[in-house]
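Pasting in a structure now, in structure tokens, and then I'll have a few things to ask.
A protein chain is absent from this complex, but the other protein chains hold their places.
Labels A, B and C are assigned to the chains in the order they are written; within every chain, residues are numbered from 1.
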């Protein structure tokens, strides 16, 4: 009930603090007989791990994932899932013996310090404890397992806005995403962003961003009407990522400005007499159920709250103070949110795929 | 698992189609000893019910709610909840013996017709069946019960954009909301909208809208970290409303454009040495937990898909056709979504209030 | 969280008190395209309804079930489920304007009076309110729907013990079950029981009983290891019936007395090279998963707590009193528990069937 789990049939429970010995997760509900190795997961971990460029935190964590249960090598020498819970573990290696006394009693603006203390009466101030984005490493690990459940679905994400700078959608090229440190699909924008973010970084400041996730080749019929709508659950999955403050499906807020004629996606016959949609304002979801078109979701990530500028705040003891958050921080947490967004959509689709396969919503 | 329930401790299950004998819901988890009558609920039903102005559907449903269980009149003659499930029922009275043969086999663009058929192999085409917005009547009923669980919390909503026309936030006056048919807090905007929407209506067209919900006097500590964040669950609740395609908490997508200095809400001491926030970009939620400031959420509603203009589509049998949706439709479903948005936030907050009171997340 | 629901994929939520206007349930998760009419359900309601013989309460309730949602007549004129929630309702017709003042403040021994008051601070004393066995009528209704989900599975139950009198298992004849008022499979025992229970009834006393439920033709593979064992969930389902105090699967407590050689069911090859078990001590479940043999479960029902003999008790106000429960009571509630037990097993198997079909546990 403390809600460290998500998903219904493909169910992930994460645990661990940034300054404990390890973090981990349990994936319950993964079907049996799916080939799965640590390497399958590690590639995705590496995309998210810190220290990949000067634009992400310089914390050094190898983020090496271990599979502790739920797999077995079969007679052909292939390691496969057995249908039992998959326990994944990542050791924390870069727990610097830093002096946290400065922030121990000071509520950093924008952080969960005050609300955690108010709710629980205790808070692991070392590196943010459970509220640290380090938890998202295990989401990425679970997402890698989820992808194996739905191998035909292609899930990719990209950064489409950083601060006020949006990409030019006409330049969209998925191949570019792996060629710059921003997961940016627009090569020109990526260059501009590098300069812009260098300025932000050197000023000890931070900035927000928008991530777009696209899932292609999604079967028709995933999702359920009413409270289990696919867009509902994708939104919840994305909104649960640290620092996310907004979510859109398809054309999202733009739909508010359109007329019914402009917005509703018309249909003609496609392959196998299945409808072919002439546009995709719906983002691949109608009435909460996938329609076979690409699923498109976007989420807004607020700027990193840890900045080098002094801000007004109060202490746990009820004194007014000024706070400055030293340390190794991401100037734009939106960058490392890209693989996390992919992972959350992967988990949600795997969950709905299993529900739909079972004809149970 | 067909997901007709929402909430954990304050749990609502809805049932019913627009053309069946009745619709209803069961509210399970409402605490005992709360005064509750049908009148407490009816006022909110009336705000949502159709036919209130020329800007909503002319379907006539009294939407008279009945309480079938879960209450008892005590020794002082006051009807109170007993802690047992509260069954609420609304009879459907305006099921016109309309001829649905025209849309029976035609997939209306923007509607769930195709995806329902693809998923279930059967679809109640009469008035949209379960996908009809009529289901939201029971959300409003449940929301009225939820408000009684958290009587100190004030939950209000307003329409802040219709098509391309936004309100002027400097004109915001909550009293105006009940004085125009749009739940608009800006009297000047409401006048402009009336003209604009008359044009839309007469053209047989429709348009989208944005609704803003504000909850004041929310206790500090509601919500849970990680997957049970209060913003996660409010987003899911709002995204589950028919036709919603985007959700924001606090400054939402605008946060993407800001720096850390601009975005993080600074603190000074307030009453009782509790922090007072100098701004509310966070929309009252930090790290997934309420911070005592007003909770602010916005959602985008797409234009009604039922329009009088002919659109291209296909049939169930795999033929290309043109479709026009006759009937009595809302030119802007965003209007009647206002009380629904309030209700969804009320239910979510009541649920989290009970979790927090029990110190269980 | 007040736990008025059971099942995961085939999920039933009941509501209603014995003295409210109606009782009902919502069945969520029933697959679409299953033929279902009120008549399909009514036959099972009639088996449970009161007043069928002198051995059950003389309360007269027709228990006529209505389907309010979730079905639709298809083109061939057959009413079928649509996959949306099925709302079932039974009106309460025999709410005698009885004077309850006598028990209003007196805690009847063996009843939930004291614990309800202690927990909720309010209790519907009229006919037991929510704790009345009247709630089980809706379990039977839901069970009738469940049977349609697993039409090949045959689920039957019988009374195998009443007070100290057990049946002779050598006389077991399923055909006898419908020929006597006890659902007794042993004609000789039924005659003896009639005399015995007449004595109990005339003395204003009551007596306990044991019910056995047998499910034949259950597919191999229903259930899940660890916490979702099929025996775990059948036990919970049966133990949730009013007045049940013990549950056994297969040979149950007798297994404690056996050696490993005696207890483990040996195997030889059966049809299709599938194992054939030479005995069924396991009651059709191994490691929590059905093995294809008949599932056998037994449950003990305590004697009706409402008796005409005066018993010592206390009042709500803290006074010692003597209590005698007048009214129309079942001398042996175990009799009417027979169709309820069948229904609970039917719902549990339907739930596990859907899980298994979806290959999801």
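Just so it is clear, a residue touches a chain if its C-beta (ideal position, glycine included) is under 8 Å from a C-beta of that chain, and two chains touch if they have at least 3 such contacts.
Nothing here was measured: the structure is a model prediction, and the numbers come from that model.
Visitor: Taking the full complex into account, find the residue in A:17, A:186, A:261 or A:330 that is in contact with the omitted chain.
Guide: A:17
Visitor: Please identify which residue in C:36, C:140, C:301 or C:340 touches the non-displayed chain.
Guide: Looking across C:36, C:140, C:301 or C:340, the contact with the absent chain belongs to C:301.
Visitor: When the complex is taken as a whole, what residues of chain C touch the one chain not shown?
Guide: Residues 1-6, 8, 14, 107, 109-112, 114-116, 118-119, 130-131, 135, 161-164, 200, 205-210, 220-221, 223-229, 231-233, 235-236, 239-240, 242, 244-269, 273, 275, 278, 281-283, 286-291, 300-307, 309, 311-314, 318-320, 334, 355-356, 360-361 of chain C touch the chain that is not shown.
Visitor: Residues of chain A in contact with the chain that isn't shown?
Guide: 1-5, 8-9, 11, 13-17, 20-24, 26, 28-29, 32-33, 68-70, 72, 74, 80, 82-87, 119-124, 129-130, 354
Keep in mind that, in the parts below, only the chains that are shown with their structure count from here on.
Visitor: Express in whole angstrom the distance between the two chain centres, defined as the mean CA positions of chain A and chain B.
Guide: 27
Visitor: Rounded to a whole Å, what is the gap between the Cα centroids of chain B and chain C?
Guide: Result: the chain centres lie 39 Å from each other.
Visitor: Between chain A and chain C, tell me the centre distance in angstrom, where each centre is the average of that chain's C-alpha atoms.
Guide: Once rounded, the distance between the two centres reads 46 Å.
Visitor: Two-or-more-chain contact residues of chain B, please, as numbers and ranges.
Guide: If we look for residues of chain B contacting two or more partner chains, we find 1-5, 8, 14, 119, 130.
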